[in-house]
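What you see is the complex with one protein chain gone and the rest in place.
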Amino acid sequence: MFKKILIANRGEIAVRVIRACRELGIGTVAVYSEADRSALHVRVADEAWCIGPPPAGESYLRMDKILEVARKTEAEGIHPGYGFLAENAEFAERCAQEGITFIGPNPRAIRLMGNKTTSRAAVAEMDVPLVPGMKENLIDEEHAQKWAEEIGFPLMLKAAAGGGGKGMRKIDDPRELLNAFRAARSEALKSFGDDAVYMERYIENPRHVEIQVLGDRHGNIIHVGERECSIQRRHQKVLEESPSPIVDEEMRRRMGEAAIAAARSVDYDSAGTVEFIVSGKTRDFFFLEMNTRLQVEHPVTEMVTGIDLCQEMIRIAAGERLSIEQKDVVIRGHAIECRVYAEDPDNNFLPTPGRIVGLRIPGGPGVRDESGMYEGFEVPIHYDPMISKLVVWGKDRESAIQRCRRALSEYIVKGIKTTIPFHARVMLNEHFIRGEFDTTFIDTEFRVEDAAREKPFEKIAVVAAAINAFRIDQQKAKAAMAGGETRAMNPWKMSGRTRALNNQ
Amino acid sequence: MFKKILIANRGEIAVRVIRACRELGIGTVAVYSEADRSALHVRVADEAWCIGPPPAGESYLRMDKILEVARKTEAEGIHPGYGFLAENAEFAERCAQEGITFIGPNPRAIRLMGNKTTSRAAVAEMDVPLVPGMKENLIDEEHAQKWAEEIGFPLMLKAAAGGGGKGMRKIDDPRELLNAFRAARSEALKSFGDDAVYMERYIENPRHVEIQVLGDRHGNIIHVGERECSIQRRHQKVLEESPSPIVDEEMRRRMGEAAIAAARSVDYDSAGTVEFIVSGKTRDFFFLEMNTRLQVEHPVTEMVTGIDLCQEMIRIAAGERLSIEQKDVVIRGHAIECRVYAEDPDNNFLPTPGRIVGLRIPGGPGVRDESGMYEGFEVPIHYDPMISKLVVWGKDRESAIQRCRRALSEYIVKGIKTTIPFHARVMLNEHFIRGEFDTTFIDTEFRVEDAAREKPFEKIAVVAAAINAFRIDQQKAKAAMAGGETRAMNPWKMSGRTRALNNQ
Amino acid sequence: MAYIATYQGKEHRVAIEETEAGNYKVRIGEELIEVDLIKARENIFSLLIENQSYEVDVDGIGRNLFSILIRGDHFDVEVEDEKVKKLAAKLGAGATGRQDIKSPMAGNVWKVMKKEGDRVEAGDVLIILEAMKMENEIKSPIAGIVTGMSAVEATGVGAGDPLCVIEPLEDTAR
Partner (left out) sequence: MAYIATYQGKEHRVAIEETEAGNYKVRIGEELIEVDLIKARENIFSLLIENQSYEVDVDGIGRNLFSILIRGDHFDVEVEDEKVKKLAAKLGAGATGRQDIKSPMAGNVWKVMKKEGDRVEAGDVLIILEAMKMENEIKSPIAGIVTGMSAVEATGVGAGDPLCVIEPLEDTAR
């Protein structure tokens, strides 16, 4: 096992990896940008090294600086977390050249799965179902027309280098085709530096369901169940759960086998996730892509299986065999993760960086807090606005939802607005409760229903606001009086002074 | 199911029950003494009613006031938590008379199990093993001498009405017997108002292991595994775990059967705990007593079985059948609970009431916080000093200990001293790690080993203290300068003033 | 003391009297309620109203404007002293069309789209801010003339910092 690991990341995932290392008795080296000296991962690591200015390009993405710290501290492994260098094959290779273990899969797996076209080709060889459509890219307009006829409408036009919903467009009518093709190409070039696009069938009521896999460096690959990730805002996941409300034992077995086959196509040897698009109508599933890293939403799988994916990933990188076999994987209960963003849910999800001046984390049974913040922490403006994750476990989906609702009601973050109230409202939504949603749900149906919701505590709010004003007025009056006794009598000036002191 | 429940308790257990109710969709009524208006259970309940002055005898023990609130609020059930009225048969009866469900077992079970002599007699009929000794009380000195010969030395003299280690004494030598008998009698009379005492065999390397049982009102009784509670300070549990390091599958089965038999002897129909004394030498186990309530340490069982004991207890009281059968009880992994007391572990565990001015609760995988405190909370001097419990889960005992260590390192309580550092040191103790301890361990071996421990961070502490002094001096100097610019130049006076302002 | 509390354009008269420390007699409209209030910590109150328990999170977000969070719902309530408000109404003060545009969040100024003297329509993008990998367009709420522009590209701004000033057309035409 490693003696020391460098964590090439920040925020909650860096804290998560540091915790896993501490529990395994492994020393930890944090790296941080100048904006992150006071970040939690710096405080809880054994060592911490500054690697540059705030912009990620000058710090968290600087392979040379990170490798230099690894050499200096004699770290034997580097865990990349997610984002930044996590899916960078070149970084994995450079680690290997330096004799440092990259805690992730082999570079070839990263490279092949990092591109839509090569990944589709790889998994197709293993008979993993793909969305009916093209395996190569479109050559020209004629080619596009030929394929459109074959696939049928509605269809999806996608950028080969795209991801996270970018560079995608739905085409309902043959007459839109050529214009859309041209536009998509130029958009893809602008966004990804690559104008390759391809077409495939549009999946109705699309749900996003993914399978967590674990492969070791001895050729063993297992799957540890699925996660439902269809609750998305602008194509970004905001809430995930496991198991999925639409997956039953038989479907899980089939999806699991497909995921293992996909992983095997690139000799996968770490924790990874195979994403599928599932038709909410037919429950057919099709390979979307494979993420060659630990996912943001890995805790829901941990909570239902009892497997510590982060620790397992480290053990695998250290050369150990998987500690569990497929038959040992037992799913118990149901888990839900809410991503807490520094965004104002009542103001179009505008980012709200700032200082956390008060914090109450929910507690009690089945509640897990995965956070990168603390009271007094200044949320920096340079990075992703996700500041924590609330994960709950219950004996079934209904219990988990009720527990999540309860936990959210205890969660207080003062100083900035967060998406906590948004999650509280999702937990009360009838469609969500029934498990009837697809990836468009939050941006369409939910938005409308949420805007029309009742607000039963309006009167209490008005009373609270008025009492608060009353208390402020009384304080001012008291301060003015107190000042007046000992000094010249100018109540206006005094009250100004008092206010200044109170604000200190 | 109930629509509304009154929680006749305070602190963490009141919060625990309120959370269970909220998750079951049941309304909650909190009661509080005048010292507890700002307590967490008042803040998180749906309703809250003041029932009297701070002393428990004038508030939390006042059956009449509590029943009055229950009537007024139309609460259908009363959950007593632990302590206060939890094991008061009269209260259970009065609830029944008022048509309010007491969320606990039938009054006869409370009454029979509430007395050492009657409980021993009851379970003996079911062939539950008792510590070899007397089933009745001692009559006189002659009687004592006769029984002492039969049991052999060393033996234990115990008060029939005692509990929690009070009124117990070990006798090693026949010559001590008569004096000890007289002293024990008078002590028992003074402490419990009852001079009845009895004798039994002294168990070597005594360990305290208890079995959690669940009985419903339809005659079903199951057990859900054991808890190891031998880590005690002055006969008070401070740390519990499940499973016990000395219990294997076969022993668990036998102890479980004995516990079910004990419960059946009083038609037990709620969540309850059968305590056993186990010889660390022979692993023989003997019935000690039955606690007819939810235990402080119930969360460790919840974490390894996935069963919510608090919810289950409420369901049972509502007349539901047990939702699980014996064969469905599966123990996964290992859980440890640390009781956090407002006591100074480096000063003879002196109570440290006061205001919590800062709080960081540990997070991450497998960590559960059961707390009655919050930042800004004033720990009252009137009640038990336990302010929270930290519970961790790991895939095995070693993982759980490592996780507990990690979690304790993240736990910060500012404003008062707590037993958190004590627990951190227990987690590093070799005997504890190997599972080799008995109920005397903390007060004997551990105390010596702990006092002799190394303190590797002495230099860092000295440096930190000196820098802190330096920063205070600089602030004073700065404040004096700032004052000096605009006011009369008396730096001494100014620095005094500044200090006063800073202390506000 | 009496206040006028306004939520979503609806005015409520709220009269408050403190009967003992932390206990308030509140008359809202015709209704009389008694409130037992504890400051659990800075800006978080525990309210007992007829024994119902509410945790209320109160933030001042502007002069007389409070953001109240209760059980997942935000309410922005403006509270003004009744006397002051009546006086202000009499004087007709405060009603001008001039728009001081302030930054709704901390971030960086990515693009400044208009300069001083430019004529803008309502909805025209004035400035694009950037924070946490997201862009946010600041649009003109009215048609008018940009009479002040303090935002500078590639510099940071805090929430509430002034960005620019728009004078309505009628005003500038005078």
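Order of writing sets the chain letters: A, B and C. Residues in each chain are counted from 1.
The rule is simple: a contact is a pair of C-beta atoms (placed from the backbone, for glycine too) under 8 Å apart; a residue touches a chain by one contact, two chains touch by 3 or more.
This structure is a prediction, so every number in the text was calculated from the model and none was measured.
Q: Could you tell me which shown chains are touched by the chain that is not displayed?
A: Across all of the complex, the chain we cannot see touches A, B.
Q: Quick one: say which of A:44, A:109 or A:324 touches the chain that got left out.
A: A:44
Q: For the chain left out of this view, which of B:32, B:268, B:383 or B:437 touches it?
A: B:383
Q: Touching residues of chain A against the unshown chain: what are they?
A: 30, 37-38, 42-49, 73, 374-376
Q: Go through chain B and note every residue touching the omitted chain.
A: Residues of chain B in contact with the hidden chain: 342, 346-347, 350-354, 357-358, 381-385, 408-409, 412, 414, 417, 420-421, 424-425, 455, 457-470, 473-474.
Just so we're on the same page, only the chains that are shown with their structure count from here on.
Q: Chain contact graph: line, ring, star, complete or other?
A: Its topology is that of a complete graph.
Q: Which one of the chains is farthest from chain A, going by Cα centres?
A: It is B.
Q: Give, as an integer number of Å, the spacing between the C-alpha centres of chain C and chain A.
A: That gives a centre separation of 32 Å.
Q: Roughly how far is chain A from chain B, going centre to centre by Cα mean, in whole Å?
A: 39
Q: Mark out which residues of chain B touch at least two other chains, giving numbers and ranges.
A: Residues 44, 374-375.
Q: Mind pulling the residue numbers of chain C that touch at least two other chains?
A: 41, 55
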